[in-house]
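With one protein chain held back, the other chains of the complex are shown just where they sit.
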Amino acid sequence: MGYCTHEPIEVGRLMAAVADGERGGTVAFVGSVRGGAEDGPVVAIEYSAYEEMVAEEFGRIIAEARERWPEAVVAAQHRLGQVPLGEPSIAVVAAAPHRREAFAACRHVVEEAKRRLPVWKKEQFQDGGTRWREH
Amino acid sequence: MGYCTHEPIEVGRLMAAVADGERGGTVAFVGSVRGGAEDGPVVAIEYSAYEEMVAEEFGRIIAEARERWPEAVVAAQHRLGQVPLGEPSIAVVAAAPHRREAFAACRHVVEEAKRRLPVWKKEQFQDGGTRWREH
Amino acid sequence: MPSGGDVLAPTPRTITVECRFFARYAQALGRDALTLELPASATVADAVRELRRALPAAGVLPERPLAAVNREHASLDGRLAHGDELAFLPPLAGG
Partner (left out) sequence: MPSGGDVLAPTPRTITVECRFFARYAQALGRDALTLELPASATVADAVRELRRALPAAGVLPERPLAAVNREHASLDGRLAHGDELAFLPPLAGG
């Protein structure tokens, strides 16, 4: 499973990828497309990325988490292309023998991914208009 | 969906139950049966509970989370009966407009559930033996 | 005309509570429920003492077990009322 996908994210598959009889705690984060921008109802977001770097950067972030929480195993995916309202754009799943590590590793990878992944959003409005959304 | 179930937990259904176009962050915790007890390989855990109280207590815990993080919506289930190694015994899902609340609400409900739900575990070993597991 | 005192119902001298046992306690006691008669002013701790006195196998209950009254965690000095459901909970191990 690549770090970038142009298909809908299957959270269940990510969770299965980190599952193991010895890792009793699994924490999943799913970020979904929200509506409610100032300029009108958002119907979808077009995600574009520097794909080669997203793959490398996700790998580095997960390796850092692995160094800090050696028993945690992390899987992650960012969806690219047009993502309709309410559908997941990013998912991070961490499994560990104890829930503390699973929560910490998942949270860390999510925060670093939001901060470091070269991904951009273009909002698509109901009337056909678009706008880059930058935080 | 009740707070107690004697069937396999469907995490996807719990996530769908809290999903909403305005709640962009969803955090799920899944606790699964682990092997590796001292006395030999655990093949399953038999969960028993004071079911009426589990339902009430889960409701109270979730109401407390709702008071503390008003924008978070939480769904949770504990599986009872015999749960094979590797399968989920508990799942807690929290969705909120921002991920900080989703992580905090999920974590809080998991910790309180572990501390307060009247649920007991009996380990089932490969050789047919059993043992109560108390933390 | 009778005095006010005459129409008061007599204060009940005893109450009954429905005791419930779970997991290891139920197994050791060979039962999962018991109706217990107690003095009207009894606390959860009084109920524990009465059980340990009345049932030979009730030594499985620690002197200060985890308890719930009407499906809420209760302290040992909580006062019981007639008809309460009093549950004794082995150390919890959920999740």
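As written, the chain order gives the labels A, B and C, with residue 1 at the start of each chain.
Everything that follows uses one rule, which is that a residue touches a chain if its C-beta (ideal position, glycine included) is under 8 Å from a C-beta of that chain, and two chains touch if they have at least 3 such contacts.
Remember, it's a predicted structure, so these values are computed and weren't measured experimentally.
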| item | value |
| --- | --- |
| Displayed chains contacted by the hidden chain, counting the whole assembly | A |
| Sole contact to the chain not displayed, among A:8, A:41 or A:118 | A:118 |
| Where the unshown chain meets chain A, residue by residue | 31, 47-50, 52-53, 56-57, 78, 89-90, 110, 113-122, 132-135 |
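Going forward, only the chains that are shown with their structure count from here on.
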| item | value |
| --- | --- |
| Chain whose mean Cα position lies farthest from chain C | A |
| Geometric centre distance via CA averages, chain C-chain A, whole Å | 51 |
| Mean-CA-position distance for chain C and chain B (Å) | 29 |
| Where chain C touches two or more other chains, by residue | none |
| Per-residue multi-chain contacts in chain B, two or more chains | 31, 110 |
